[in-house]
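Missing here: one protein chain of the complex. Every other protein chain is in place.
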Amino acid sequence: MVWDVLNVIGTIAFAASGAIIAMEVKYDIMGIYILGMITAFGGGAVRNLFIGIPIIELWQQTTLFVIAIITITVLFLIPQKAISIIREWNVFDAIGLSAFAIQGAMYAHSIHLPFLAVMFSAAITGAGGGIIRDVLAQKKPSVFCQEIYLLWAIIAGFIIGIGWAEEPYQLYTLFSIILL
Amino acid sequence: MVWDVLNVIGTIAFAASGAIIAMEVKYDIMGIYILGMITAFGGGAVRNLFIGIPIIELWQQTTLFVIAIITITVLFLIPQKAISIIREWNVFDAIGLSAFAIQGAMYAHSIHLPFLAVMFSAAITGAGGGIIRDVLAQKKPSVFCQEIYLLWAIIAGFIIGIGWAEEPYQLYTLFSIILL
Partner (left out) sequence: MVWDVLNVIGTIAFAASGAIIAMEVKYDIMGIYILGMITAFGGGAVRNLFIGIPIIELWQQTTLFVIAIITITVLFLIPQKAISIIREWNVFDAIGLSAFAIQGAMYAHSIHLPFLAVMFSAAITGAGGGIIRDVLAQKKPSVFCQEIYLLWAIIAGFIIGIGWAEEPYQLYTLFSIILL
């Protein structure tokens, strides 16, 4: 349950952040959808590759695919002005990173991976999508210049990795803490 | 058979496009060969990773490796002026994308992957090599600004995914349509 909630939050946040950056660098409509999708699913895909999860699971997330497409479509339809405000607000990246970092750590922890892998999984699930997005938009990966979020993500991975946070309320608290 | 023809066409087209871009950004001879090879095989390699094909198959394509090396060598030997004409013509990208998109979709379809995966396989096989090429040459990935080809590639994936095109003549028709 926590898992699904975080997954939906992260997917929406990253799909939005990818689409907004694609608009910023003037990609066309196809580019906006693709960059949104890559940002939303790239982190999880790279994580699955590296921690050795059967990649096939990626193709069973039809609901998340639909959610991401709806998110991008909404962003496409709202007025340009609203986008500028959202962009300045700049909160999608932080939300997506927090949600996916915890989800990634939970995933790795649930299949009993070694400690180091849980922390790595938190970092790559949280930051991977954004890094791929920035590389494809020819921007400096923001994660290298906004240390604080990724550090928290790794700490969250640490906490989950040693089994301190397993109850839903603990995980939501962790999510809120990273965010603030 | 269709499979092999498309594979050869796509490999030649992408090897050429990678080599031409490497020349454009003034990489040295080694860089030209490497970028050509990466463009030709990158899309298929990433696809294999994501749809869970044993990657070892990549190492059995000796014929294609030789074809790619010959293509790049030819480009290296023809006069600079011919290259400029080819570059303006700018057709290699479209040919490679069409050929590989159909081949990628056929591949995924032949191993009974879910529907979404067939479309993804068409997109990543067709566009992956070009995206990696542009990132390594520090260019904006052209696929984000030339919507139309990738859209057709995904539509081709859709058509193959639902089993509408299985006869060779249908597949060649599909290839020609995307190209035009």
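Letters A and B mark the chains as written, and numbering starts fresh at 1 in each.
The rule is short, and it goes like this: contacts are C-beta pairs under 8 Å (C-beta built on N, C-alpha and C of every residue); 3 or more make two chains touch, one makes a residue touch a chain.
Model, not experiment: these values are computed from the prediction.
Across A:45, A:101, A:131 or A:174, the single residue that touches the chain missing here is A:131.
Interface note: of A:3, A:50 or A:158, the residue touching the hidden chain in the full complex is A:50. Subunit A residues in contact with the hidden partner, per the touch definition given at the top, are 49-52, 113-114, 116-117, 120, 131, 135, 138, 140-141, 143-145, 147-148, 150-151. Remark: the residues of subunit B touching the chain excluded from display are 22, 25, 27-31, 34-35, 45, 49, 54-56, 58-60, 62, 65, 135-136, 138.
Everything that follows uses one rule, which is that only the chains that are shown with their structure count from here on.
Distance between chain centres (mean CA atoms), subunit A to subunit B: 29 Å.
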